[in-house]
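Missing here is one protein chain; the remaining ones are kept as they sit in the complex.
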Amino acid sequence: MATTESKLNFLVLCLRGTSQVFFMENSITGVLFFAAIAVASYQSGVWATTIGAAVGVVVATLTAMLLDADDTSVSSGLYGFNGILVGAALPTFITASPQLWVYVVVGAAASTVITAAFSATLTKAWGIPGSTGPFVLTGWLMVAGAYSFGGLSVSGDAPKLATDYVQGLVSIPAPLELVQIFFRNIGQVYLLGSEYSGALILLGIFIASIPAGIAAAAGSAVAMIVSILMGADPATVQAGLYGFSPVLTAMAVGVIFLKPSLRVALYALLATITTVFIQGAFDVMMLPAGLPSFTAPYVLTMYLFIAPKKAFAPHPHAAVKGHLVAPAADATTGKAAAN
Amino acid sequence: MATTESKLNFLVLCLRGTSQVFFMENSITGVLFFAAIAVASYQSGVWATTIGAAVGVVVATLTAMLLDADDTSVSSGLYGFNGILVGAALPTFITASPQLWVYVVVGAAASTVITAAFSATLTKAWGIPGSTGPFVLTGWLMVAGAYSFGGLSVSGDAPKLATDYVQGLVSIPAPLELVQIFFRNIGQVYLLGSEYSGALILLGIFIASIPAGIAAAAGSAVAMIVSILMGADPATVQAGLYGFSPVLTAMAVGVIFLKPSLRVALYALLATITTVFIQGAFDVMMLPAGLPSFTAPYVLTMYLFIAPKKAFAPHPHAAVKGHLVAPAADATTGKAAAN
Partner (left out) sequence: MATTESKLNFLVLCLRGTSQVFFMENSITGVLFFAAIAVASYQSGVWATTIGAAVGVVVATLTAMLLDADDTSVSSGLYGFNGILVGAALPTFITASPQLWVYVVVGAAASTVITAAFSATLTKAWGIPGSTGPFVLTGWLMVAGAYSFGGLSVSGDAPKLATDYVQGLVSIPAPLELVQIFFRNIGQVYLLGSEYSGALILLGIFIASIPAGIAAAAGSAVAMIVSILMGADPATVQAGLYGFSPVLTAMAVGVIFLKPSLRVALYALLATITTVFIQGAFDVMMLPAGLPSFTAPYVLTMYLFIAPKKAFAPHPHAAVKGHLVAPAADATTGKAAAN
C-alpha cells in the first residue's frame, strides 16, 4: 500500500514538474502538457521526444531526491522542469542511438545540479530565479558536444557544422595506447603531450597527497573510457586532449573541494563524465574563434558542481521582493500604488 | 513658469547624462559633447546619429523617471549616458527607416532597465560600477537583431553577415495563419510546432491560473504583431519560433514574478517586445555555432527585467571602497601609503 502510494506521489511530483515549465504547480495541467507532447509525436511519428521528456523529468526529480535537495522544492516540481525540457530537446536535435539515451539520462541528472547551482548563485546573491536557464545551458552544451561524438548524430532539425565528426564504429585502442593515453591525460594539464611528462607529474602528485593521486588516476581512466565509448575523434583522444579537464574535475570535486565519501565519489563521477561532454562542446564552440579550449571544460564543470549549497532552493514561481516597478507588492497593506 | 523651469531642468539632466559618458556631471561639458557629435554629422552629412543621440538620452532619462528610479542618480545623469550611446550607435550601424526609430526608442528605454539591472547585480554584490556595460549589451543585441529584420538594414559601417535577412515589404499573413501562429507561439515553448498542441497547453494554463493564461495569450499576440511589423522571416514567424520566448516573458514579468498592475503590465509589454528583438539577435549569434537559441531570449530578458531592485542606484562615477591598490583612499586621515 505504502509503496503504491509512494509511487503515486512520485508520479504527481513529476507531473507538477511538467507543469512548472509554464510556472504552474498542478498535476492535471501536467497531464495535459504530456498529452500535448504526445500529440506532436503522433503527428511526426517520432516518439523519442515523448519518451525523452518522461525520462528527463523522472531522472531529474530522482536526482534531486538522491541529493537530499530541499523537500518543498522537490515536491513543487521545481527540480523537474529543466529536466523534462532537456529530455524533450535532446531527441529533437539528436538522432536516436544508445548513446543518445546515456546523454538524456546524464543531461537530466546534470540539469538538477545546474538548477541548484543557479539557485545558489543567481538567486542567493540577487533574488533572480534560475527558471529555464539551467535547461538552456545544459541544452547548448549537450547539442554542441554531440558534434564531437561519433555515437551521436545531430539531425536535420538543427544547422549542421562542417566539423560534425562522424564515425561508424567505436574503435578500442591497443593496450599500449591505453597506457599512453592514461598518462597523457595528466600531462596535458600542463599542455604536455608526452606520457613521460604525465608520469612525472602523477608521481609528483602522489608525493604530495595519495588521495589526490588516486583521484587524478581515476579521472584519467574515466575520461579515457567515456571518450572512447562515445566515439570521440581517436587522434584527439590519443593526444590526451579529452582527459586533462576531467582529471582536474575528479581531483577538485572528489578530493580537494569536498570531503571524500562514497556519495562525493559518485558526485565526482557524474562531474567527470559531464566534463568529457563539455570538452566535446567547447572544441566545437571555440573552433570559429580559432581558440583552444584550455581548461575551460573543467572550470565550468567545477564552478557548477561546487556552487550548490545546502540552504538554497530554486526560486519558486512567485513574486520577487522589492522590485523597481512593484512598490506595493512588498507593503503589508497590499494597497496598490497610484502612479 | 514652473513648466518652463521644469523643462529647463529636464534639459540640464539630459546634458549631464551626455557628459557622464566621460564620467563628468556638467551640463556645459554636455553641450560641447553634443557639438562634437553635430560636427561629425555635418562632416558626414548623416544627421541620424545626432538625432538618435538626442532621442536616446531623452527617452532613457524619461524612462528612469517613469520607473521612479533613484532621484539622485537621475539628476546626476547616471541613467542617461547609456541611452545616448545606444541612440548614437544604432543609426551608425543601421540605415534610417521607420523601424530604426522604433528600435532607438525601445533600445534607449531598455538601456535604462539594463542599467538598473547591472546596478542591482554587479554593484550590489561586488561594488563594480556598471558603467557602459548596459550600452554594450544593448548595442550588441540590437545590431545583431537588425540582421533578422527586413525593416532594418545593417549598413556598410559594420561587417555584413551572409544571413542578413532582407525583405522589401512587410507581408501580413492571412487570418487563418494568424490563428495558427498564435497557438504555435505557445506550443514552441515545448518545441512543438503544432497549433493543436499549443491550444492544449493554453487550456492547461487557464485551468491552473486565469491571469497566467491571459498573459500567455497576450504575449503570443504581441510577439506575432511585432515580428510581422518588423519584417521578420515569414517562415520563422509562421512556425511560432518568434513567439515562444515572448510568451514566457509576458507570463513571468507580467504575472508570475511581479504583482500585476497597470504599471507592471506596461513593464511586461516593454519586456515582451524586447524579447522579440533579442530572439532576432540570438538567431544570428547562435548560427555560427550551429546551435538553436532555445529559450535564451526569454531567460536573458527575464533576468534583466527582474534584477532591478528599488534600493539600488547605478554606481556613481566616484571612488570604489577598499580596493587592493588604494589602501589610503578609505582611511579617514587620507595619508598616502608609502609603497
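Every chain is named by a letter (A and B) in the order it is written, and numbering of its residues begins at 1.
To be clear about the criterion, a contact is a pair of C-beta atoms (placed from the backbone, for glycine too) under 8 Å apart; a residue touches a chain by one contact, two chains touch by 3 or more.
Predicted, not measured: the structure shown is a model, and the values here were computed from it.
> Who touches the missing chain here, A:182, A:242, A:277 or A:298?
Going through A:182, A:242, A:277 or A:298 one by one, A:298 is the residue touching the chain not shown.
> Of A:9, A:171 or A:261, which sits in contact with the chain we cannot see?
A:261
> For the chain that's not shown, point to the residue among A:153, A:194 or A:236 touching it.
Going through A:153, A:194 or A:236 one by one, A:194 is the residue touching the chain not shown.
> In the full complex, which bits of chain A touch the chain not displayed? Write them out.
Given the touch definition above, chain A has residues 67-69, 116, 120-121, 124-125, 187, 189-194, 196-198, 200-201, 203-205, 207-209, 212, 216, 248, 251-252, 256-259, 261, 263-264, 267, 287-292, 294-296, 298-299, 302-303, 306-311 touching the missing chain.
> Name every residue on chain B in touch with the hidden partner chain.
19, 21-26, 28-29, 32-33, 35-37, 39-40, 43, 49, 85, 88-89, 92-93, 122, 125-129, 131-133, 135-136, 139-140, 143-144, 147, 154, 158-161, 284-285, 288, 317-320, 322-329, 336-337, 339
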